[in-house]
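Comments concern the structure below.
Missing here: one protein chain of the complex. Every other protein chain is in place.
Moving on to subunit A:
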Amino acid sequence: MLDFKIFIVEDDKWYGNLLHHFLSQNPDYEVTLIGSGKECLAQLHRKPDLITIDFGLPDMNGEELYRKIKQAQPNVPVIIISAQEKITTAVDLLKMGAEDYLVKDENTQQLLWKAIIRLRENQSLKNEITQLKAELKTRYDYSTSIVGKSPALQAVFRLIDKAAGSMINVSITGETGTGKELVAKAVHYNSNRSGHPYVAVNMAAIPKELVESELFGYEKGAFTGAQNRKTGRFEEANGGTLFLDEIGEMDLNIQSKLLRVLQEKELIRLGGNSKIKLDFRLVVATHKNLADEVKKGNFREDLYYRIVGLPIALPPLRERKDDLLLLTQFFLANYCKENKIPEIRVSPASREKLLSYNYPGNIRELKSVIELAAVMSENNVIEPDDITFLSGNNHDVDTVLNTELTLREYTRLIIRNYLKRYNDNVLLVAEKLDIGKSTIYKMLQTGEIEGA
């Protein structure tokens, strides 16, 4: 702990030295004796943790010095020590916020000693409370960034809490866009390791040949091109959480290496020979059914049991339609806030339309649908025509047909798609679709569809 700096402002050298001697008995206290009010103010930049002032200083009285100290440093505790027993002065100073008011007598030092101890206890209590509050705040923040009131999501929240409160491994499953990454972060940031690193690695995003060096790191000269030592992601996550996203994509060779790391809790960098201790919580996610992958021989059974830990399954959006409008409001509100525009409403007919769709891209898709609709809307109301479900290319015919749209909406969707594909070449698109070019021009003119 850092030293507790105490200023004793006292012009009576005898008394000042007495207090100095007395307080210096505690080795944690760094005590400075100061002879005048002016000198005290000049020394304030040293940021004392406590100031005791003698009420009867020759250059300014205690009350004046008290005010000036508080002006410069409002939070520093001040104890007044006075030879006067004038109770009104004492009451006034205490009302102004002085920590204590002591009368000089044979008990003063003991009282001062106790007052300082009490003060420090209160301070550490205060610090603890601010810390707790900060923690609570981030917890709260997280549960507001994951939106949902449906029983399915409430169950997920309970699991996040359970996971956060322990060090157990966590496996998150769910279709694409259901919020797996969001949950992984929530587990980490609500855990008592939140002050430590959160390291996310997407197994689908790293070329196979690089996975090992990325995870394990390497020593200088481990292979051609290894010009410097590199710490791997396992090591980076030390003390915190490692999130392995799309773990189902990990190939069998790496799977066995990961299993070893989890068993031994240590690793050796590529080209190295010293063992490095590891201590992280593992969170994995996949949109695949890992148990099926085990049956198919694509995933090691022993690794599966190691990583499964506390499983959290995220329901697809179509199974919790009760959250859909809530999420819509959430994304809309965020959109308006980010773009500094007035609130946008969703008309009842639009609500119906939003609810009728089945969202294969889940919440990620809903989010882009809403943001696009917000862009398209006029007069701060989203009308059904502002809502376009499939913006493009990554959805197959099946999902298009599963979507309940009017024929006109289908037409619009298909034309948009084609225009995009053929760089707004209206003639070509008309030819491909075997429709009149005027149909397309009319839709473009009315704004029913936009060019790319």
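Heads up, the rule we're going with is that contacts are C-beta pairs under 8 Å (C-beta built on N, C-alpha and C of every residue); 3 or more make two chains touch, one makes a residue touch a chain; residues count from 1.
Keep in mind that, in the parts below, contacts and distances are computed from a predicted model.
The listed options are "Hpt domain-containing protein", "Cobalt ECF transporter T component CbiQ", "Acetolactate synthase small subunit" or "Transport permease protein", and the UniProt record of the chain not shown names that protein "Hpt domain-containing protein".
Which of A:L18, A:L119, A:A222 or A:C336 touches the hidden chain is settled by the complete complex: it is A:L18.
The chain not shown here is touched by just one of A:D3, A:E64 or A:D105, and that residue is A:D105. By the touch criterion stated above, the residues of subunit A touching the omitted chain are 11-15, 17-18, 21-22, 56, 82-84, 104-106, 108-109.
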